[in-house]
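All protein chains but one are shown at their positions in the complex.
Chains here go by letter, A and B, matching the order in which they are written, and residues are numbered from 1 within each.
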Amino acid sequence: MIERYVEIASTYGGNIDALILLIAALVGFWLVLCEVVFIGFIIKFREKPGVRGQYITGEEKHQKRWIAIPHYLVLVCDIVIIVFAVNIWYTVKQDLPEPDVTVRIIGQQWAWSFVHPGTDGLLDTEDDIKMVDELHVEKDKVYHFKLEARDVMHSFSVPVFRLKQDAVPGRIITGWFEATKLGSFDIQCAEICGIGHGMMAAKIFIESPEEHQKWVALNDPTEDSKHTSTVAANNAAAN
Amino acid sequence: MSDSHDHHESHGFMSYAFSTDHKVIGMQYMFTGMAMALIGGFFAYAFRMQLAFPGMDVPLYGIVSSAEYNSLVTNHGTIMIFWVAMPVLIAAFGNFLIPLMIGCDDMVFPRLNRLSYQIFLLSAIVLISSFFVEGGGFGGAWTSYPPLSAKAEYNLTPLGSSLWLLAVALEFVAFLLGGINFITTVMNARAPGMTMDDIPMVIWMIVLASILFMASVGPLIAGAVMLFFDQQLGTAFFDPDRGGDPVLWQHLFWFFGHPEVYVVLLPAMGITADVMCVFARKKLFAYRTVLYTAIGTGVLSFFVWAHHQFISGIDPRMANLFTVTTLLISIPIAEMCFVYIATLYGGSIRLTTPMLWALAFLGEFMIGGVTGIFLGASGSDIYLHDSYFVLAHFHYTFFPIAIIGVFAGITFWYPKMFGKMMNETMGKIHFWGTVIPFNCIFIPLFLLGIGGQHRRIYNYEHFPELAGKSMQDMRVFATVSLCIMLIFQFVFLYNFFASLLKGKEAGKNPWKSNTLEWTTESPPPHGNWKELPNCYRGPYEYSVEGREEDYWPQNIPDDEPAGGAA
Partner (left out) sequence: MTTRLVILAMLSIAASSFGFTPANAEADSNANGKELYQLCAQCHGKDGLGNQVALAPAIAGQRDWYLLNQITKFRSGQRGTHFYDIAGMRMRPMALSLRTDQDVADVVAYVAAMPPEKPAATLEGGDPEKGKTHFQVCLACHGPNGEGMQALNAPTLNHSSDWYLLTQLQNFRAGIRGTNPEDVTGAIMRPMSMTLPDEQALQDVIAYIMTLSESK
């Protein structure tokens, strides 16, 4: 259902959508049931001439049953949701698979900066590719990201990945993703970070291995190649 | 009981402004809250217009800049929670109703009560003044996360942010004073014969809310002092570069912030219970269950705060624990909703304006409640966190609480407050004109949130995935609905003030209600009763078999023949 609005482009995106649907089904059942009974009672027990209300204390056992049984059923639903939610949480946030590539992501007022490892595949070396508002990743590879903030709280949010993680100044937070779909998608900042928060947009480019190699070669800072910016081109197109 | 009765009623401004009568103070809270609601509603109008029509010169406002947008959003939230929901639901109804419903002549600490309102008024003035200082009002969201809120170089509102913080802290002081008063009064000044089981639910809920507030606000006041020092004295409690920790603030804030949700929810629940019982002519289903679930909710609410912080850099293992507690809190709340529905069973329901509001509260609040499950479950919160889904969920809980619940209370007790009846036709026009647009505002926002729209964004044109026409259409639809809803509020204002002048005389007990406030004059005189009432039974003895009347006021002795003072 959610895919109609936002595509899924990560390995765990589908799981998160499934969890949302599961919750929707369970709570939807309760909501519809309650609203139907509720509205039904309002209609059925409208004031009628000569009919008085009934005196029901709700304190007796057979009356309390009407509350007690549903509330045990709600508890069962809660447990089901907890099991699935914790399971998915564990996959996304706790159990990080071994990375193929590690990138550094830095939030600042009001742009995202990305450090790609470059040709040698290692961070913090000469050939790191440093980019503003552009993250280039390869499809079907496990990425770790090291998330930092230069000034205030930001939140690295990629809707197509169903991924969100706050960037906290003074900390380096590690997370992971594996992209499954080619294309370019929005990166948002989901935590208010000042007057430019509403314009702090970046893009993630998910590329095939060949494309990605080409991009790396083109932007290798140790080579004497020119820095190219697709941001400029995108903005020209947007305006 | 109080020392305020030695001077006689006089009508000068000074005696009004410095009155220690609980009814006057309650009214002052209510009118201040209503005035603040107008400001908060106006802010919502301004920023919703910007979202629907980016860059528009908004009528009555002007162009909304991104700095102003943040400030409008921040202060809309702050005002609606701290200067509308709290003062009206707890302070106004608490002050007005507690002595009247428990059958005493005033609060036990009338002067403390007066001081509480004065500090509250001061806090409102400080907040409003913060919009006009150099740099403008604070724009770091109502949660005010540092380092953004702590440093002027980041938030660019050097004075606005400190004034905002000061106003919030003052407001807390006002409510601490008020809360002490409520709890003490209910525990000590009940009418003879009124046991714990005879206290009307709305009073119980206000007392529980006051206890919750007092227990939760301490850490945040400490946090506010630290943040103020960070802003003005350059300390580093929340500055990571100098050994502080910005996430600490989030813990302090949400340790208060989550119980706060129940602080405002419980009084609205209480109002609804009372209104429903009166107009369904029914005894409240399982009185003690309601009370215990409310207490259970209150206790549990202290153990769920970190679900606001799942993705904020806390230890991911902690999220599992808070998922469990958060989902567990759905049980007492669900149980309360079941009880309310069960109360309607077998009733003789009169759809008066207050009853419509009370029913709408329950119907809408259930939507707000179930959508919370998506956010309390850590796995789905990864995607929905800080999206419009959160915003819509929040408004589906808070709008029923702070607007629908308040209208239920005002329309129900208006005859007691002013001795006049409100116009029912206008009341119903206002009801439908508020509730229908309310759903039209926030259902699209749920969809936008599922579509990945994140919060507090000035202009979605910068995010290609969110800038599409269908999404923009939903934003426009929500904004137009908001404007319609705001226009309908004038019907209420007109009804409110016109009924003061030409409303039908209410008499003592127009709704044929049981509780003690309906046994005195409308409006009640200074001191409330010529002779303080006794209490002989619970508040919800409606439709008791074998009685001629279908209600049985609390103050009528068992042996007295049927019939009440109507």
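Simple rule for what comes next: a residue touches a chain if its C-beta (ideal position, glycine included) is under 8 Å from a C-beta of that chain, and two chains touch if they have at least 3 such contacts.
Source: prediction; values computed, not measured.
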Residue among B:51, B:104, B:141 or B:156 touching the omitted chain: B:156
Which residue of B:32, B:397 or B:555 touches the chain not shown here: B:32
Hidden partner interface residues of chain B, rising order: 13, 16-17, 27-28, 31-32, 34-36, 38-39, 42, 46, 54-55, 57, 59-63, 65-68, 124, 128, 131-132, 135-136, 152-153, 156, 458-459, 461-462, 500
Absent chain, residues of chain A that touch it: 108-111, 113, 130-133, 150, 195-196, 198-200, 226-229, 231-232, 235-236, 239
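We adopt the following convention: only the chains that are shown with their structure count from here on.
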Gap in Å, rounded to a whole number, between the CA centres of chain B and chain A: 31
Contacting residues of chain B [partner chain A, same complex]: 65-67, 69-70, 139-141, 145-148, 154-156, 240-241, 245-247, 280-289, 311-313, 316-317, 319-320, 323-324, 327-328, 330-331, 334-335, 337-339, 341-351, 359, 362-363, 366-367, 370-371, 373-374, 377-380, 382-387, 447, 450-452, 454-459, 462-466, 542-545, 550
In the complex, chain A residues that touch chain B: 1-2, 5-6, 15-17, 19-20, 23-24, 26-28, 30-31, 34-35, 37-39, 41-42, 45-48, 51-59, 63-64, 66-67, 70-71, 74-75, 78, 81-82, 84-90, 92-94, 109, 151-153, 155, 157, 159-160, 162-166, 168-171, 173, 185-186, 188-199, 201, 238
